[in-house]
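My questions will all concern the structure given below.
Note that this complex is displayed minus one protein chain, with the remaining chains in position.
For reference, chains read A and B in written order, and residue numbers begin at 1 within each chain.
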Amino acid sequence: MNWGSWQNFFAMGGYGLYVWGSYAVTLIALIAEIVALITRRRGVIERLAKYYAARRRNHETEA
Amino acid sequence: MKRTGRFSWFYFSSPQSFYPLAGALQPWFAGLAVILCAIGLYISFFVAPTDAQQGESYRIIFIHVPAAWMSMFLYLVMGFWSGVGLVLNTRLSSMVATALAPTGAMFTFVALWTGALWGKPTWGTWWVWDARLTSELILLFLYIGFMALQAAIDDQRRADKAGAVLALVGVINIPIIYFSVKWWSTLHQGASVSMTSAPTMAKTMLLGMLIMALGFWMYSIAATLARVRCVILERERQTEWVAAEIGGQA
Partner (left out) sequence: MIRALGWVLRRDLLLAFRRRGDVVNALVFFVIVVSLFPLGVGPEASQLRNMAPGVLWVAALLACMLSLARLFAPDHQDGTLEQMLLAGEPLVVLVLGKVISHWLMSGLPLVLMAPLLGLQFDLPADALAVLCVSLLIGTPVLSLIGAVGAALTLGVRGSGVLVSLLVLPLYVPVLIFGAGSVVAVAAGTGPEAHLLLLGGFLALALVLAPWATAAALRIAME
């Protein structure tokens, strides 16, 4: 598929808005999911670390 | 439950053994996803020729159809693992089902969005009530219902099982819903406006779609593995091994 020029490629025969709108939103959705996963994992580890620290403190004060 | 000297697949059915396996596998699937999507995108932009009727706008198909396939496939997989968790009472299966839902919903949304953007230049309106798009919309509702139900129930095991019943009811209903909507759309629109009708689809177009679908599949596996690891940590927090794991991380 020979586009001829970068301008042709971006214009997509006049349908640039639709084609790039689709690909862009898809990319955003994928990246958003990845970011959400990373954030979720960090949040879980942080929360659990606090939970364990509190539990340890509880055990120490009880013992 | 490892039998001495013999490998058993059931070894990995405990969250504790699955967690490191998932962690090890995930980068491989992520890498495969990147490679396959790159190849697929190359084909879709630089190999597949311009379509005679739709011009360049048809290139949306390389995202729309794979996303739609994934949305339906992931629902079936989710239903399967839910069902396994319900019948065999295994916690990990239910965790995997819960982890699959957001990715499935994401692909359903992508399918709907790209479908709308494809419909506008082709048929003039932002929303086309054709069988596929309408079924995708209902599928999105089914995903959201599953996630909402699990979020609303506090007791974890009850949430797993209730979600499983809902997912299985959904799996049975999806063919019925698709058939009904398909019938309804052909009746009301007369001329067939199928979004995937491309009887003389060039081989390169089909290849591009398949490779993108494979890429999305690898991505789904990678994302689900990552999410199920989070779910395992959250749910198994009372166990020693999670405490050790977090202690090592924090």
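The rule is simple: a residue touches a chain if its C-beta (ideal position, glycine included) is under 8 Å from a C-beta of that chain, and two chains touch if they have at least 3 such contacts.
Computed from a predicted model, the values in this text were never measured in an experiment.
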| item | value |
| --- | --- |
| Chain not shown, its touching partners among those shown | B |
| Option from B:16, B:156, B:180 or B:204 whose C-beta touches the chain left out | B:180 |
| Option from B:30, B:117, B:142 or B:242 whose C-beta touches the chain left out | B:142 |
| Footprint left on subunit B by the chain that the document does not show | 138, 141-142, 144-145, 148-149, 152-153, 158, 161-162, 165-166, 168-170, 172-173, 176-177, 179-181, 183-184, 187 |
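One rule holds in what follows: only the chains that are shown with their structure count from here on.
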| item | value |
| --- | --- |
| Distance from the mean Cα position of subunit B to that of subunit A, given in whole angstrom | 16 |
| Residues of subunit A that touch subunit B when the two form their complex | 1, 3, 9, 12-15, 18-19, 21-23, 25-26, 29-30, 33-34, 37, 40-41, 44-46, 48-49, 51-52 |
| List of subunit B residues in touch with subunit A within their complex | 45-50, 55-57, 59-60, 63-64, 67, 102-103, 106, 109-110, 113-114, 117-118, 120-121, 219, 223, 226-227, 229-230, 233-234, 237, 242-243, 246-247, 249-250 |
